[in-house]
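All protein chains but one are shown in place.
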Amino acid sequence: MNAFGRLFKVAVFGESHGETVGITIDGCPAGLLIDNHLLSEYLEKRKGGQRGTTPRKEDDIPRFISGVFNEKTTGAPITILFDNKNTRSKDYEKQRAIPRPGHADFVANKKFGGFEDYRGGGHFSARLTVGIVAAGAIAKQLLQKIDIKANIIEIAGENDLEKGLQKAIDQKDTVGGIIECRVKNIPIGLGEPFFDSVESVLAHALFAIPAVKGVEFGNGFQAARLFGSDNNDSIINENGTTKSNNAGGVNGGITNGNELVFRIAIKPASSTPKEQESLNWESNEIEKFSIKGRHDLCVALRAPVIVEAMTAIVLCDFLLLEQKIGRVV
Amino acid sequence: MNAFGRLFKVAVFGESHGETVGITIDGCPAGLLIDNHLLSEYLEKRKGGQRGTTPRKEDDIPRFISGVFNEKTTGAPITILFDNKNTRSKDYEKQRAIPRPGHADFVANKKFGGFEDYRGGGHFSARLTVGIVAAGAIAKQLLQKIDIKANIIEIAGENDLEKGLQKAIDQKDTVGGIIECRVKNIPIGLGEPFFDSVESVLAHALFAIPAVKGVEFGNGFQAARLFGSDNNDSIINENGTTKSNNAGGVNGGITNGNELVFRIAIKPASSTPKEQESLNWESNEIEKFSIKGRHDLCVALRAPVIVEAMTAIVLCDFLLLEQKIGRVV
Amino acid sequence: MNAFGRLFKVAVFGESHGETVGITIDGCPAGLLIDNHLLSEYLEKRKGGQRGTTPRKEDDIPRFISGVFNEKTTGAPITILFDNKNTRSKDYEKQRAIPRPGHADFVANKKFGGFEDYRGGGHFSARLTVGIVAAGAIAKQLLQKIDIKANIIEIAGENDLEKGLQKAIDQKDTVGGIIECRVKNIPIGLGEPFFDSVESVLAHALFAIPAVKGVEFGNGFQAARLFGSDNNDSIINENGTTKSNNAGGVNGGITNGNELVFRIAIKPASSTPKEQESLNWESNEIEKFSIKGRHDLCVALRAPVIVEAMTAIVLCDFLLLEQKIGRVV
Partner (left out) sequence: MNAFGRLFKVAVFGESHGETVGITIDGCPAGLLIDNHLLSEYLEKRKGGQRGTTPRKEDDIPRFISGVFNEKTTGAPITILFDNKNTRSKDYEKQRAIPRPGHADFVANKKFGGFEDYRGGGHFSARLTVGIVAAGAIAKQLLQKIDIKANIIEIAGENDLEKGLQKAIDQKDTVGGIIECRVKNIPIGLGEPFFDSVESVLAHALFAIPAVKGVEFGNGFQAARLFGSDNNDSIINENGTTKSNNAGGVNGGITNGNELVFRIAIKPASSTPKEQESLNWESNEIEKFSIKGRHDLCVALRAPVIVEAMTAIVLCDFLLLEQKIGRVV
């Protein structure tokens, strides 16, 4: 449940305000020299800091406690920890009486009988994605010439990202965005019928990222509005290159060697500075309240590297399954 | 790979022009009296026949060869077979030289080294969904008061479905559509952090349906264009009822008891009657050709029951996991 | 639950007196020409017929209904059916009131709420192993020079097998036996730490064979009585050849390239012709009774090929995992 993958398997653990969050990678090929530069770069991209992101700062120094020996992977499970230092749980204690709209507070309470760690969203926090990003950086090293690039293509409905962000700042409200991810140099044949189409497995992983509400491949929802003769991609050579790429590089759930293209909808963060109304569990009355804590005005800003990481993890698994990566590199 | 589910597990097999396609359900609770009426109704809905669907007719009589005794499930795996009678493989032999654009022909050939059964798309055919529909009918019986309803809300970009369909007929081309699925009376708490959010698992299953190119929950892609204060759903009572339902009934990947709402984009079928151009593998030249065989002008017409079936299967699995359904009914 | 394997996955279904039993193999590499001769030979070895085995005769003609095209595997799931023709359920109806000692009758009834198919043991019957043997014959083809040979080394405590069998015939009682399996030319490195040691996975599969009550590797239980210096196997060359083979070809759960050796204890079949005593559920009294039906005096006689088949299936999975077998052969 908290693990994903068949051969390159990641498992996350930890809570937003616990001592530590982390990830275990099981099945990583042996002999990989960890690229600390790439790892730092990935973790840095995910961090808050720029305009529109949370003022909560964490060092995010990865601590490898297993699976690496002499800086290389050993073939044994790799566990990476990240300390939580900059927590202010007090903000959340006050909030406890009112389950925050859009958050998991209410459902977590019901599902886990009130025993959930509610501080900062607990195990449901986007803090967990730090481990995903670290694992993604390692996965990326294994992908060799495959090139994954995710970009924000829309914020608050605007293609001009600055303009979208300014809307949030002006309105003192959170905004969402759309991320587009493009993968070049991907081999033909990744994806497994019937249930493990590359779209199925990617969507599974992508919808695990907090705030994702939609995933589409190639023309996506727009394809539903085209004629077949317009949407089909003619094959123009024996490598399977197509004239157009409306399918986004996937036919029958299998990569066709053309660029893999998909988009992800990120909703506006639920923790808006705006005053809201919701039920107070203790008084059983509808109350006005404002969320305290340090939050992002636009979580989408930090999402591209998470999307890239998740994609690298999924592709790594498919490449191992298809034996394009060996058990020792 | 051809199996899906953790506790209520379905596994499909068969090819479009093979002798038989089928499904095995492992983990179905014992003691369920198979509702043959419901089963027929489901299978009937999936069949071609109405305007805009394939003239290929199959009886689709389910043959239970295991797991049912005295008309009730036994707790052992249930295997259901459907004979393929109305196959015309000759149509496909002629097509063999030109991998059909939009189809799996090219990727299947590369992935399976040329050993794939290419007749009618082989194992990649939508024919496989007949088993899904049968398993879905059984799953539906286990859901009790949970009510799943999928509807076409758009064909060829038109909300008036007749108008959309007429476009296809007029243009002699295939068209796509959008399906919306709504699930009422769903309990709070389905879905598992981190990777098995209800969105993740549903999307995984839904993207396995041939021709699906997008999945979104609640406001979906539109959520990315709203402010957080507009997109949040205020909780208005202790049952978790929300004032609005922009989240589509899911918070933090867990059902919140409100209506579960999602939409699926179905691309226009690749087998359009229109003349197309693509590579001929044998001559290594780009050729004009028309696809023979009997095909749907609008596959979306047959999709709602498949979406309902897939949803029932996924929910059944979550309900078993959450112990809302017992091992014996 | 009824499926086993990670990459080469088998799933069984069917009941002793149902219409059909079968198996689905998911993940079999594409391009394998099915060796019908080997398949028949395997199925023939499993059949009753010789002295000491059941007079129930089944043709055991395998029907491939998917996954094979032009006699070769396609990469899609292979489903193989076997009809049950020679059933005499009447024998079992009479027996119904008294759950047979040593059989699953009692536990199946409790576990599945009385909905189990009880005829001939239903889904718990050794009849299910016919599918295992067929899948094993296919797996064996993939193993190339790896040679698996299982032999009975003891019947009824006697090394002279005829003598052991004669004991059964003289006593009109069932007897058990011990099977030893030896695998030559096995590569170094099969098995995965920590939980998927080659011993763990083989034992898992072997204990699924009805009547197996013990599994040991190399010196097995006898190793517990030796000194370490006597039980250790000195490595004598760079290929890892050891002077002795007390470990049975496994160190740390991983094959070491020496012969893999293990033994399986098969209990005497529970369906003895001897009069027995047990509870009559209907009268709630202890009753004397004799089991009707056609049964083996020594099930161990038919077990070697089942052990070989199960071993081939497990090794095939490990070889795919270790990328010693490709996805296309």
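Letters A, B and C name the chains as they come in the text, with residue numbers starting at 1 for each one.
In this text, a residue touches a chain if its C-beta (ideal position, glycine included) is under 8 Å from a C-beta of that chain, and two chains touch if they have at least 3 such contacts.
The model shown is predicted, which means the values in this text are computed figures rather than measured ones.
**Student:** Quick one: say which of C:A30, C:L43, C:A247 or C:L260 touches the chain that got left out.
**Tutor:** C:A247
**Student:** From the listed residues C:E19, C:D83, C:D196 or C:E259, report the one that touches the chain absent from this view.
**Tutor:** In the full complex, the listed residue that touches the missing chain is C:D196.
**Student:** Determine which one of C:R88, C:K110 or C:K184 touches the chain that has been left out.
**Tutor:** Only one of C:R88, C:K110 or C:K184 touches the chain omitted from view, namely C:K110.
**Student:** Spell out, residue by residue, where the missing chain touches subunit A.
**Tutor:** 1-3, 9, 11-15, 18-22, 24, 26-27, 30-31, 65-67, 69, 72-79, 81, 111-117, 122-123, 327-328
**Student:** Name every residue on subunit C in touch with the hidden partner chain.
**Tutor:** 1-4, 12, 99, 101-104, 106-108, 110-111, 121, 123-124, 128, 154, 156-157, 168, 171, 173-178, 188-189, 192-197, 199-201, 203-205, 207-208, 210, 212-229, 231-238, 240, 242, 247-248, 251-256, 263, 265-272, 274, 276-279, 281, 284, 286, 300, 322
**Student:** Just the residue numbers, please: which parts of subunit B touch the chain that's not shown?
**Tutor:** Those residues of subunit B that touch the unshown chain are 6-7, 76, 193, 321-323, 326-327.
By definition in this document, only the chains that are shown with their structure count from here on.
**Student:** Is it true that over half of the residue numbers where subunit A touches subunit B are used by both copies, so same, or is it different?
**Tutor:** Comparing the two copies, subunit A and subunit B contact each other through largely the same residue numbers, since over half are shared.
**Student:** Which chain pair shows the largest tally of C-beta contacts?
**Tutor:** So the chains sharing the most C-beta contacts are A-B.
**Student:** Would you kindly tell me how far, in whole Å, the mean C-alpha position of subunit C lies from that of subunit B?
**Tutor:** 37
**Student:** Please report how many Å separate the Cα centroid of subunit A from that of subunit B, as a whole number.
**Tutor:** 26
**Student:** Give the residues of subunit A that touch two or more other chains, as numbers and ranges in rising order.
**Tutor:** Within subunit A, the residues that touch at least two other chains are 193.
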